[in-house]
Each structure stands twice: as structure tokens, then as C-alpha cells.
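Take a look at the structure set out below.
For this depiction, one protein chain was excluded, whereas all remaining protein chains were kept in their positions.
Coming up: subunit A.
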Amino acid sequence: MRSTVNKTEPIDFSQSPKVDKVGVEERVARFQTRSLKGASKLQGLKLALNMIDLTTLEGKDTPNKVRQMCYKAEHLHDSHPGLPTVAAVCVYPSMVKVARESLRNPEVKIASVSTAFPSGQADLNIKLTDTKLALDNGADEIDMVISRGKFLSGEYNFVFDEIAAIKEACGKSRLKVILETGELVTLDNVRKASDIAIYAGADFIKTSTGKIQPAATMQVTYTMLMAIKDYYDKTGIMIGMKPAGGISNAKLALHNLVMVNETLGGKWLTNEWFRFGASSLANDVLMQIVKQETGIYQSTDYFSID
């Protein structure tokens, strides 16, 4: 457990380190040229599978859909033994109870979005009630959104205080802070928002809601990883990272893992510190694992779509 707010030193978030977009693009391209084969590829694929937050966040979600997804979370592809489960399921607060009742394996966590997801356009009291509802229903983790409007108008203290308040409401549950980087636009802003979230008490920082494009580009994720790295170098405290939205195939997931491996190191290569927010990623990873282990490349019809 980390303390809610780092009160020891005042921080001017407008002075966050600058980010050069062209340089980031070049750096990211290097991760994409890493060639993964054989055992290291299989290891990476299984790791990716185990880091997925299997997600459904739609207005049309029904209890049955959530039940089916929870079953899938624990039984990814039973005809192929030796597979891990996903890390968590991610649902709206109203569906947390259903998920709690459906899940059998304590290794699979329940993450719930809250704070008037996805826009965050609500009063703090509503956000706190939203969060409390999710926790009372049995959520292990909270995925909150920041107030992007306030951030963009330069009210960094407001954003900071809001995150700190939600963190306090979370108690021992882990808090992921969604920056919605597609609305922040520049990498300088992404870095600034990452620093605010981390210093305000986030356990994880997360790129996107999945409702806005672009979402988890590697450039954005890299920028956030460097914020985590700088904080770790300074304090020794680890912060988790969750790219969400747009990572829909195994190759992209592996590139992301390579990036984590070469920036933060192997310490972060566990679902305690790195997650993928995705819905369709799991099946593509499964397909690649089956291909690696059996040599047969099956069609999508051989993998369940829950």
C-alpha cells in the first residue's frame, strides 16, 4: 500500500519534463523491430494473456453477457490445457454484483469503471457515490477517469484533488487513473497528466476509456512508462500501467511488452504491474498460442467470442 498523497514536496506540474514527439516515434519504432521467436514468443504471449482486463463497457450490457464473459475469463480455451486466466474482468458498477457472483477463481479480479465513466462530467459527490457503489458490490479495482476539461483549462490542482479524493474512497482497493489521452492530444499533456495522477495516489495509470480515438498508441504508452520510471527512480515506488483501447492483436501486445521490458524492466512484467484493457485481444493471443504449440493456425470460428 502506498500513501494517498505525497505531501512532502510541492510539485509544479506545469514543469513536467518535456517530450519530443519525433524522438518518441523513433524510439517506439525500435521496439517494433524486435523479433520474437520460439520460446520467447510463447512466453510473451502467455504473459500477455495473463495481463488482460477482459472488458465490456456498453450501454447494452446485460447480466447474462457479463456472466458469459466471466466464464470466459476463467476458461479461455479449455480444449488447450496449460493456459493462464486473464487478470481481471472490467465492467460498469451496476454489473459488479453479477460478476462477483459468477467468478470462481480468486486470481481473476473485478475491475469497475467509475466516476461518471467515460466522460467524467459529474460532480465529485456523484463520482464518490459511483465509486462506493462499485466497491460495495465487490469490485477489487477502480478505473476512474480524470476531468479532462479541467486539465485542459490548466486546473491541475482540481484534477489532483479529485484523484486524491477517489483514492481515499478506494481504501485498500487499487486505483487505476484513466487519462483519456485521445482528448489530451499532445505528449507533453500526457506526461503532465501522468505525473499528476501518480503524485495524487494512482496505483495504475491507464491510457483511455476505449470510447475515444486515438487510444493506446505506443507513443502514448511509452510517454506514460517514462513517467512511471522517473517516479520509481525518485521514490522506489512502483506504479502500474494499463494501455487500453486499440490493442486488438497479439503482435501489438508483444510490442508493448517489449517496450515495458526495455524501459521499466522485467519487474513490471506481471499482471500486478501491467495490464491490457481489451476485449478482442484475448482471442488473437489464444490463436497465436495454439499456433505456436500445435503448429496449426485455426480460424476464428474455433475460439469462443464471449
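Basically, a contact is a pair of C-beta atoms (placed from the backbone, for glycine too) under 8 Å apart; a residue touches a chain by one contact, two chains touch by 3 or more; residues count from 1.
Assume contacts and distances are computed from a predicted model.
A chain of the complex is left out here; the name its UniProt entry carries, from "Hydrogenase formation protein HypD", "Aldehyde dehydrogenase family protein", "Lactate utilization protein B" or "Tricarboxylic transport membrane protein", is "Aldehyde dehydrogenase family protein".
Within the complete assembly, A:272 is the residue of A:74, A:272 or A:306 that touches the hidden chain. In the full complex, subunit A touches the omitted chain through residues 17-20, 22-24, 26-27, 33-41, 43-44, 47, 107, 226, 233, 257, 261-262, 265-273.
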